[in-house]
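Everything on this sheet refers to the single structure shown next.
One protein chain is absent from this view; the other protein chains keep their places.
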Amino acid sequence: MLIAKVIGTVVSTQKEPALEGLRFMLCRPVNAKGEESGAVVVAADAVGAGLGEMILYATGSSARQTIATENRPVDAVIMAIVDQWEVEGETKYLKSEDS
Amino acid sequence: MLIAKVIGTVVSTQKEPALEGLRFMLCRPVNAKGEESGAVVVAADAVGAGLGEMILYATGSSARQTIATENRPVDAVIMAIVDQWEVEGETKYLKSEDS
Amino acid sequence: MLIAKVIGTVVSTQKEPALEGLRFMLCRPVNAKGEESGAVVVAADAVGAGLGEMILYATGSSARQTIATENRPVDAVIMAIVDQWEVEGETKYLKSEDS
Amino acid sequence: MLIAKVIGTVVSTQKEPALEGLRFMLCRPVNAKGEESGAVVVAADAVGAGLGEMILYATGSSARQTIATENRPVDAVIMAIVDQWEVEGETKYLKSEDS
Partner (left out) sequence: MLIAKVIGTVVSTQKEPALEGLRFMLCRPVNAKGEESGAVVVAADAVGAGLGEMILYATGSSARQTIATENRPVDAVIMAIVDQWEVEGETKYLKSEDS
């Protein structure tokens, strides 16, 4: 998985029928310090992620192992919202109460 | 998934029989601003995408989860045509009426 | 899929038994203009591709969806020989009669 | 697989239910000399890996082939803790007794 920040949303009406009802989020990967880094990806949302949140997304066939995405043509899914991460014992990110 | 722009088509007559009837589109990924970015990929079309449209494509085994591509040897599929995307509340792309 | 040019062949006698009879081709990806670009890959041949031809190859589990590669440990397969491609209505590649 | 060093942990409470009980580790790939190299990834832990240890992680559908990760939406798993590696007969890494 990669840690990424949810930076936006993508809207599509003309799509494969199986995708009906899925939300597509624009996510930008971050580095260990939480700085945005790398190219944006679009991930289906399985956990109710919101704009500005740090999330984990899984890719490939693993992206179809959530209840929301089973058997659907998606190759990236947000499967967890990140509360906190530490590097060598030091907190690098802590979700704020109001985010 | 990645957002990409459909920039062309690829024609093949000598191919694996299971591919008969599929359209192959040349797609160039774009960044969050909609600028072309990165190397072109060839994706099978599951949704009737046209030249110049912004689309989402899925890769890997997920590319075989559409009605058009099931059990076929394709590793990238256009599974949605993009109407609009927003980054931090700002519209970065809006499909024009006549495209 | 990626478009690539077949530039060579790879010979192996000591290999997984299931690979017996498969041809392995050295392929170099090309860009939208047909210029060689990126690192070479070795793909199993499912369609009778020849040296110098432009082909499409699929990767991952999709590489096992051809008759030639089913259930075999290959992660890239040539599944189509390219006749022609166009970018924004302009022909960028057209297979010559004698190739 | 890639060799990586476990450099941290990621905590998530709001996540896909199937992920309950899995530990997520921040891992940084290393080169053949053991120097940190490349972007961090988050891998599920199947073997009880600890901070500072060198590990192997597997990605894609293979990441779901451990007892801990079967049928779960994870695309990277720590499936081995590295004791030692050699390059051309020379030991490049040897786990210390107290690590």
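A, B, C and D are the chain letters, set down in written order, and residue numbers restart from 1 in every chain.
As a working rule, a contact is a pair of C-beta atoms (placed from the backbone, for glycine too) under 8 Å apart; a residue touches a chain by one contact, two chains touch by 3 or more.
Fair warning: this is a prediction, and the values are worked out from it, not measured in the lab.
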* Structure fact -> Omitted-chain footprint on chain C covers residues 7-19, 24, 26, 28, 39-43, 51, 59-61, 63-64, 71-76
* Structure fact -> chain D residues touching the chain left out here are 1-3, 29, 31-32, 37-38, 46-48, 56, 58-67, 69, 77, 79-89, 92
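By definition in this document, only the chains that are shown with their structure count from here on.
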* How far is the middle of chain A from the middle of chain D, if each middle is the mean of its Cα atoms, in Å? -> 21
* With chain centres taken as the means of their Cα atoms, state the distance from chain A to chain C in Å. => 33
* Of all residues in chain B, the ones touching two or more other chains -> 59-61, 63-64
